[in-house]
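Pasting a structure below so you can have a look.
All protein chains but one are shown in place.
Moving on to subunit A:
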Amino acid sequence: GQLALTEAELKEEITRTLTTNNPHAPQNIVRYSFKECSYKPVLVMDQMAVHFEMEGNLVYRDLDEARRLEGLPKGSYLNIFNCHINTAFKVNMLFPTVKTKVTLAKAIPHVCFPQVTPASKADKEPKVRSQFNFSEMASQTLNNPMTEISCQTEPPQHCTFSANANQWEIYDAYVEELQKQEKNKEKQKTIQLKEDGDKSKKKMMLTETQNDDINKLGKAAKIIERMLHQNRFDDIAQDFKYFEDPSDEFRGQQGTILPLWEFHYDKIKKLSVTALCWNKKYPDLFSVGLGSWRGMLVFYSLKNSTFPEYIYPTSSSVLCLDIHEQRSYLVAVGFYDGCVAVYNLKREGQEPVYKSTAKTGKHTDPVWQVCWQNDDIENHHNFYSVSSDGRVVSWTLIKVIKDHIKRMYSCCNVYTSVVVLEAIFSYLSCGTSMDFHKQIDYLFLVGTEQGKIHKCKTYSRQYLETYAAHDMPVDTVKWNYFHPNVFISCSSDWTVKIWDHTINTPIFTFDLKAAVGDVAWAPYSSTVFAAVTTDGTVHIFDLNINKDEPLCQQAVMAKHRLTHIEFNPTHPIIIVGDIRGDVASFKLSPNLRQKQKMKKGQVQPKGPEVEVAKMEKLLRLMRGPDLE
């Protein structure tokens, strides 16, 4: 119902005001200002409200627009046949709260209505275009046919390129750049040798193109061959690395040698092994000297027992060889015809870099032993050779840089002249073996055909001492690796003797019941040595364990005459050569490699001092009763 108000409330005066504010207009509009980056209130709002809007076609006659439509100037009276109202009119109204009448008529402007004009006036008055009396007349003109003219050029050649930018690609690019820079530097340096440079470049170019295709595979082929070899001899390879004979525990002190790879090469049939030498830098590489009616120098690697790594045929038998300790690519070789030669493994070709001739003082008899020595003061390589002509000769290799004029290997080091020093030691007897002391450079031993051993110094022509060692030629004489006083000798008189060079009589003598071909000290112990005999047996002794009997006596290689034996400097392997030209490798069982047994709790001492002490103890033991 109706609101019930009291009389007082009914009489209350309520003020009403008329304002021009649109109550519906929003008062708190906020706009974001990008200038100030914040929201700003909009202060002025449009207060107009439209109540009625109508678009029509009537035009107010007095307006310019209407006159224009009729084509009449301003101000003239006209009758508009048709009219438009095309201005929207808006009614701006006051907003009453009290009802008021609004006369619409006042608000609407004058409207013109169409009037029909008499015909006489029609001629003067222009025609008015309207939608009722307007007709369009058009005519079609001939359109020219459109032709498109264009020209197409040949597109530039393009190819799709894709590449990876890996870390290593970037690295490679840098390395290449560096190499280019270095080459440029070198080119600048060798500007003087232009002529020579061109010639040598031409040589280089030729060899490069030949090498291009298949020879690049050399290294890969080698790797594959070794991989195949490893697969094929997998069990041997595993034995080599890991097998430790467990039955040694039950054998007491005896040991065995386990056969590993055998090295054959077809072309060395009928040649016998005359020398063996391990390479110290690459402990899987060893060299074999062969000879009988002709000679050969062959290098094998343990990684490939089917084919040698390097082959050098020689005209005369190789009797001895030695690999330089530091520069393991230099090999000194002594021949049956008295020559000595030096091979450089880094060089191509099968010729030695140096070979002695009659002019440069070769021996007149077979050379039985060669030994590299340390470089002399001027850093020249030198080695010694001993031969049955009774001379010990020292050879020195001097590098000479060939003249530019001669146009050979400019700036290459070529061993051209050798033998500046020739120290001749005149002996009445003929030397058959030689060894230099491991620590004292100038001290060496020479074994002779008469069975004597002479101790000498390199700078004096006299012997320091002579030992009456054997009854037959001394085949091998070797200093101990550890103890500075001890050396071993062997001979075809069936004996192996161990000496202290301060004492004239042997400390130990072993009779091996067959002519001894070679003897070698073990590099890992001062009391272990091995000997091979012509009945095809390998004997291994450890004086620390058993002073009289060998720890191992094993027949190997179908009992052919064994000629040489060598211990590998790092692995527990020995190689043995025989007269058939075959080389076999064996692994030493643990009993042969025993370290001193320590009491429980004591730390195992290491180092060469231990070995020296071991030997010293032994010597004292042997000497003991003598002194007394």
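The working rule: a contact is a pair of C-beta atoms (placed from the backbone, for glycine too) under 8 Å apart; a residue touches a chain by one contact, two chains touch by 3 or more; residues count from 1.
In the analysis below, contacts and distances are computed from a predicted model.
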Item checked: Record-based protein name (UniProt) of the chain missing from this complex, from "Eukaryotic translation initiation factor 3 subunit B", "Centromere protein T", "Dynein light chain roadblock" or "Trafficking protein particle complex subunit 3-like protein" -> "Dynein light chain roadblock"
Check: Any idea which of A:243, A:310 or A:463 touches the chain not displayed?
Finding: A:310
Notebook entry, point to check: Just one of A:254, A:274, A:301 or A:476 touches the chain that is missing; which is it?
Noted result: A:301
Next item on the list: Based on the whole complex, identify which of A:230, A:292 or A:316 touches the chain you can't see.
Entry: A:230
Next item on the list: With the missing chain put back, which residues of subunit A would touch it? List them for me.
Entry: 164, 166-168, 170-172, 207, 210-211, 214-232, 234, 237-238, 241, 282, 284-285, 301, 303, 306-307, 309-312, 328-329, 344-350
